[in-house]
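And then chain A:
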Amino acid sequence: GGADLTVFDWSGYEDPGFFASYMEKYGNEAPSYSYFGSQEEAFTKLSSGFAADLAHPCSDAVRKWVAADLIQPLDESKLTNWADVLPEIKEVDAIVLDGQLYMLPFEWGNTGLIYRTDKISGDDVSLQLLADPAYAGKIAVPDAASSAYALAALATGNADDYTNLSDEQFKEVSDFLRSIHPNVRFYWSDAGQFDQAMTSGEIELGWAWNQSELNLIWNEVPAAMMRDVDKGIATWACGYVHLKSSTTPVDQVYDLLNALTDPASGQYIIDNWGYPHSNAKAFEVADQANIEAYGFADPKSFFEGSLFFDAVNPGLEAKMLAEFERIKAGF
Partner candidate 1 sequence: MIFRSEASRGYTLSAPATAYVGFLVAAPLVILVAYSFWTQSYVTLDKTPTLKNYRDAFADPLVRHLMLRSIWIAGAVTAVTVALAYPIAYFIAMKARKKTIWLLLITIPFWSSYLLRVFAWKLILGFNGVMNSALLMLGLIDEPLDFLLYNEFAVVLTLAHAWAPFAILPIYVSLQKIDPSLLEAATDLGNGPIRRFMRVTLPLTIPGIIAACLIIFIPTVGDYVTPALVGGSDGKMIANLIQVQFGAANNWPLGATLSLIAMLSVGFVAIVFVLTATRLGRRIK
Partner candidate 2 sequence: MTDRNIIELRGVEKRYGTFVAAAGINLDLKEGEFFSLLGPSGCGKTTVLRMIAGFQEPTKGSVLIDGQDMEGVPANNRPTNMVFQSYAIFPHLNVGNNVAYGLRGKAPKAEIDQRVAEALEMVELGGLQDRGAGELSGGQRQRVALARALIMRPKVLLLDEPLSALDKKLREQMQFEMRNLQQSLGITFVMVTHDQYEAMTMSDRIGVMFNGRLKQVDTPTTLYARPCDQQVASFIGEMNILPAQLLDETGDTLSINAAAFGRMEIERNPNVATSDRNMNIGIRPEQLEIAAEKPEDYPSTVQGTVSNVAFYGENIHYHIQVAGTETPISVSVPNYFHTVDFNRGDAVWLGLQGASVIDLGQSTE
């Protein structure tokens, strides 16, 4: 049945609206889901021997997952919606490695500066505000080195070299993080924590996912994400990879992949989750007002103007991780 297929995913993605056609085909049975809270967690578990058919990392993780021999290439010919995938996303680094497709993009979005519109006006807001002593104790930054470094690279004008910072750049970027450390109320490790603090007024601005922006808006909190590519915003794309430990028949795996990338799924995620989808056709069938309101009417601008979360080179990644721990500890 449909439940034979196991998916290792962020929690929430077991929403049946994402794979209606799969359920139709498999006797109204959804795949089995298990969850991770971060890609690192997922990687640790998978390399510890955790088995599933599909997993849902973001593009920056793919290179490492391939290197660790966790995933297998996808067969483009079996992906019925491949042709309709936004061309910008097909270009994203590491989706294709050595000519082989490893990740089928599913959703994408932004990591950006979210702020309380009742406390800060849209004109004043900027990444540099994070270092402003006026916001001492009023900001939050993710407890994840790559995301924090992306923010700092944008703030210091080093966005273009984010994946390959020179030593001086690395120092400059690190120093920015150091300079905002005294202002940081907390380094958030879960989005809920960020949302709560924004809601209560405990923090007034912070670096977070667009999911948080929407959650805040839906809960009638006056908040918005700064979407000005010139002031600095990051973009990510996530998708599904076929794990080597997969045991379910390949056709069933592809059935789910195809269901996920179906325009109907795209319409559903855009309308109900406020996330942009990877299928270009989805944007045509979805509610245009929503697309406008959630700020991704023009995908191209994001992919071109924003910092894209590509994998940083392994040596730099290790440096970032180590340095970030120091910064958090006040060193």
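We adopt the following convention: contacts are C-beta pairs under 8 Å (C-beta built on N, C-alpha and C of every residue); 3 or more make two chains touch, one makes a residue touch a chain; residues count from 1.
Criterion applied: all candidates are chains of the complex that A comes from, given by their letters.
The structure displayed is predicted, hence computed values, not measured ones.
Among the chains 1 or 2 offered as candidates, the one in contact with chain A in this complex is candidate 1.
Every residue of chain A that touches candidate 1 in the complex is listed here, in rising order: 38, 40-41, 43-44, 47, 64, 67-68, 137, 143-145, 181, 184-187, 189, 193, 196-197, 199-202, 314, 318, 321-322, 325-326, 328-331.
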